[in-house]
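Below: one structure, written as structure tokens.
Missing here: one protein chain of the complex. Every other protein chain is in place.
Labels for the chains are A, B and C, by order of writing; each one numbers its residues from 1.
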Amino acid sequence: MGMVGGGPGSFIGAIHRSASQMDGLIELCAGAFSSSPEKSRQSGEELMLDPSRVYSSYDEMFEKELALPESERIDIVSIVTPNNVHFDPTKKALEKGFHVVLDKPMTLNYEEAMELHQIIKSSDKLFCLTHTYTGYPMIKQAKQMVADGAIGEIRKVYVEYPQGWLWKLLEHEDNKQAEWRTDPLRNGKAGCFGDIGTHAFNLAEYVSGLKVAKICADLSIKIPGRMIDDDGAILMRFENDASGILTASQVDTGVENNLKIRIYGDKGGLEWQQEDCNSLIARWPNQPSQIFRAGTGYLTALANENIRTPAGHPEGYMEAFANIYRNFARCIYALEKGEEPKPEWKDFPGAEDGIRGMAFIDHVLASNVSEMKWTPLVVKY
Amino acid sequence: MGMVGGGPGSFIGAIHRSASQMDGLIELCAGAFSSSPEKSRQSGEELMLDPSRVYSSYDEMFEKELALPESERIDIVSIVTPNNVHFDPTKKALEKGFHVVLDKPMTLNYEEAMELHQIIKSSDKLFCLTHTYTGYPMIKQAKQMVADGAIGEIRKVYVEYPQGWLWKLLEHEDNKQAEWRTDPLRNGKAGCFGDIGTHAFNLAEYVSGLKVAKICADLSIKIPGRMIDDDGAILMRFENDASGILTASQVDTGVENNLKIRIYGDKGGLEWQQEDCNSLIARWPNQPSQIFRAGTGYLTALANENIRTPAGHPEGYMEAFANIYRNFARCIYALEKGEEPKPEWKDFPGAEDGIRGMAFIDHVLASNVSEMKWTPLVVKY
Amino acid sequence: MGMVGGGPGSFIGAIHRSASQMDGLIELCAGAFSSSPEKSRQSGEELMLDPSRVYSSYDEMFEKELALPESERIDIVSIVTPNNVHFDPTKKALEKGFHVVLDKPMTLNYEEAMELHQIIKSSDKLFCLTHTYTGYPMIKQAKQMVADGAIGEIRKVYVEYPQGWLWKLLEHEDNKQAEWRTDPLRNGKAGCFGDIGTHAFNLAEYVSGLKVAKICADLSIKIPGRMIDDDGAILMRFENDASGILTASQVDTGVENNLKIRIYGDKGGLEWQQEDCNSLIARWPNQPSQIFRAGTGYLTALANENIRTPAGHPEGYMEAFANIYRNFARCIYALEKGEEPKPEWKDFPGAEDGIRGMAFIDHVLASNVSEMKWTPLVVKY
Partner (left out) sequence: MGMVGGGPGSFIGAIHRSASQMDGLIELCAGAFSSSPEKSRQSGEELMLDPSRVYSSYDEMFEKELALPESERIDIVSIVTPNNVHFDPTKKALEKGFHVVLDKPMTLNYEEAMELHQIIKSSDKLFCLTHTYTGYPMIKQAKQMVADGAIGEIRKVYVEYPQGWLWKLLEHEDNKQAEWRTDPLRNGKAGCFGDIGTHAFNLAEYVSGLKVAKICADLSIKIPGRMIDDDGAILMRFENDASGILTASQVDTGVENNLKIRIYGDKGGLEWQQEDCNSLIARWPNQPSQIFRAGTGYLTALANENIRTPAGHPEGYMEAFANIYRNFARCIYALEKGEEPKPEWKDFPGAEDGIRGMAFIDHVLASNVSEMKWTPLVVKY
């Protein structure tokens, strides 16, 4: 695997590296870690890579790797740059014949996403978008239980993604993460809703198996001087008329990152939160609630394929991330062997999730400035 | 004290009786427990009351009690009837010279509430509305900490009141509670939002010290055949432009009653939920979160006046309810002695809370059918 | 009811009063609240009692109440004095023909307990010992589930009662509670193990339905200058050879009062803690854990008879205490009517619990100074 981005000071680059390496299926061999050749070189050295495979640009990486014998060259490109540098390297990597793992959101805007979608569709390479939270085993358990009808027809979805780290103008205090994530040119026109609102939206659709049909958004910039939204809430209706509430914030002062989803149907309900990510609470009328736990013997195949340790040995964010990489790699190996991958392996996020995420952002911003209550969410692929 | 309503099959009548008696300040001596004289008599017998003070109607009770010597007659009337029988007994009791404790919501509709407000204002008797949740000591601690500026200027209020008990058409299954609470003639025109949405609204305003300025509501009837709302969510903006999200449901299948409030300012945040009602979590940037606990030595006077046990001896719903009665009784005793009650004792809900609650219901229903996003919440007193 | 003790500064007296009054079955009419006549009078005034029924001593109270007509006099005596004033008023009250509720532990020592037992046995009045924790509905649910064989043959009982309030020499800082509870003359020869160790022991035997057969104790005085134990742990074996671990401390700095019991059999396990007193966790092999909750429709009769509110309206310590009083009162009423009380009502702690508690203290102290590992726990009644 070769990496684009993830140089000094990057948070998500290190996560991608650990997650991809954890299962021994993927090896990091090359990288264009920064637009600064010196920083890229420095990162390569820290990662103990062969200096000849540490590049100054992704263009250079693609070209020189292709010049290597097929058995030696990278076959996957992992792209972990800011959002404004998603489209171009992804497009080129696919066109050059590499599989691509791309950090979310898919692109800087919906138009790029649509164009990229065409490229992905016409490529015979695999594409993966790291909506991390769908990699948690108990989220997969929830998805399967919903799909199996365990909680009946869905009535209600609550999803919340509260953070507090941008509680003040950190972007004026030499904080690199805060700088690019609050800059519309690098992050895109939505702030909090581009960064984490899309995760919440993706999770709601993933677990419920339903598409959102219309939304009513109220966003804010809570800190004077900030350029893009840092907080908001959305009323939603799904295609079956189920109600939804989605909240996301980066200014809930003192709050960490406790993504939470609750979903109720006419037979029961399911509740999950990242802080207790190895538990899934099931609610039933007139029966005790149940605690489904990762690593036990009673889970669905979809959950079991995404667990490494026995019950009570907590797995976390990194393993959820690694599940996406592992499933992606398993599919590639199957492809190479001409075998059909297991259905559980194919359950990683891709282009459709990406396009819906970008469309979500556009519609949320439109709804936010609309005087009308409802804005239909119409997504073309 | 004499009680109106609370006969056989009543849930809230028994709660009022236990809550009022717990501290030995109030004694139940009389009652008109049911519109059926036989049922009233039966309740009186079970409660071991003097049969001569068990009445067939509240009119009879008011008349006959007034005929007793002042030292023997009741001085407080507790009214725990369905919502359509709130206005008349309250009006008459006040006019006859009794203090009144009334179960919420104040009346069947806003117009009645306005009229009752005038009667309360012109009376020299005390009036109390049992918005139970403001009686919890850690809610009082939260209110005081917010008022003291501990978490700074408020940015955000989340309040949720999820229940699941009406997950199916219980009102067709001979369930008395379900019957009247889903009947617009007895419960009022709002269902879930009349019953528990008003509690959530009251709690949000109580803790934040802020008034809601505008709302955007999306209600549902999730069970076909039901006549009034059983679920909904509301976007809110407070008078200082802080954002709010209020959700309430009676069809979150399998869920009990976990009222929860979270409030964030520019210095920190506070989180409370009824399931862990003796804890208040305080969130701070760059400092460990703190767990404030009932019964400890470091709480505010407002909290301490509402606690009976040392730390780690859990108090609950009944004690929160009893706090309202105790504070009400303490004020009456002070009044009788010509003393000024402590400010902490005067902190019980009253007419203003009641009117705002009724106005909230009207505006929520209006917003729900409006195509516009925002409906201003304007309340005249 | 008349009360002995519970004057100014008493903690447990106020608890007994609230708990006994909560359900309207018992009325406090008289009291000898303090050995100081002035303090007793003052307490009576605060409690708004008829001054003629506020006495200077329990002897006076017994005598003068007996002189009243039977329908006016007290029928229950509640004794809430320090442990050295348990035996005498209980003995006299029973001999004069009053029912007795006595705060635990039963007496100052085992010999007194044995003598009192004889008096109780030969009396036709009822005796109740307030081992509060057996009054919790979910503890009763646990007891019944164990008795019904739900978790199979018991293998293991963990019970812990950690407190931290005596973390320093409070008894030298003018703290009345700390003073008498660390004074062997008033509290008895065991400190922490007399006060809360006996609660833990009682709870373990109550829930398991098993008697402890032998113990191995290691007690400490963790604060130099203190006269009796403030911390300890005990290995236990029950009559069926199940293993037990009992810990109790009053010097676990910063800890409140989280009594906790866990019990495991060959089919499953049950876990309860006071901090989450309305939940009972059931553990099963190869099945999700379950959360049994107070106020739901699926509990045993033994639990249901001890609940006042629907699920999600938390009851607490006061209601557990009130359950003991309510069951006691229900039995007295049944007795008076010549009816057989329900079996669930008779489930309140009595003389046998008291004697076993006193024997436990003696054996713990003996084991603590023994060089041998095991000390048999032999209790004669």
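As a working rule, a contact is a pair of C-beta atoms (placed from the backbone, for glycine too) under 8 Å apart; a residue touches a chain by one contact, two chains touch by 3 or more.
What you see is a predicted model, and the numbers here were worked out from it, not measured in a lab.
S.K.: List the neighbours, among the chains on screen, of the chain that has been left out.
M.R.: Counted over the whole complex, the chain not pictured touches A, B, C.
S.K.: From the list A:Gln42, A:Ser56 or A:Asn258, which touches the chain that is not on show?
M.R.: A:Asn258
S.K.: Pick out which of A:Cys277, A:Leu299 or A:Cys331 touches the chain that's been left out of the picture.
M.R.: Answer from the full complex: A:Cys277 touches the omitted chain.
S.K.: Using the touch definition up top, pick the residue from C:Pro8, C:Gly97, C:Gly164 or C:Pro184 that touches the left-out chain.
M.R.: Reading the full complex, the residue touching the unseen chain is C:Gly164.
S.K.: Touching the hidden chain in the full complex, which residues of chain A are there? Just list them.
M.R.: Contacting residues on chain A, toward the hidden partner: 11, 14-15, 17-18, 21-25, 28, 47-48, 163, 165, 256-258, 274-278, 293, 295-296, 308-319.
S.K.: Tell me, which residues in chain C touch the chain that this view leaves out?
M.R.: Interface residues of chain C facing the absent chain: 151-152, 155-156, 158, 160, 164, 167-168, 216, 218, 220, 222, 231-233, 235, 237, 243, 245, 247, 249, 251-255, 262, 264-269, 282-285, 289, 370-374.
S.K.: In terms of residues, what is the contact footprint of the unshown chain on chain B?
M.R.: Contact residues on chain B toward the absent chain are 282, 286-293, 296-298.
We adopt the following convention: only the chains that are shown with their structure count from here on.
S.K.: Counting in whole Å, what is the centre-to-centre distance of chain B and chain C, each centre being its mean C-alpha position?
M.R.: Whole-Å distance between the two chain centres: 34.
S.K.: What's the distance between the Cα centroids of chain A and chain C, rounded to whole Å?
M.R.: 55
S.K.: Round to the nearest whole Å and give the separation of the Cα centres of chain A and chain B.
M.R.: The mean C-alpha positions of chain A and chain B differ by 43 Å.
S.K.: Could you check chain B for residues that touch two or more other chains and list them?
M.R.: In chain B, no residue touches at least two other chains, as defined above.
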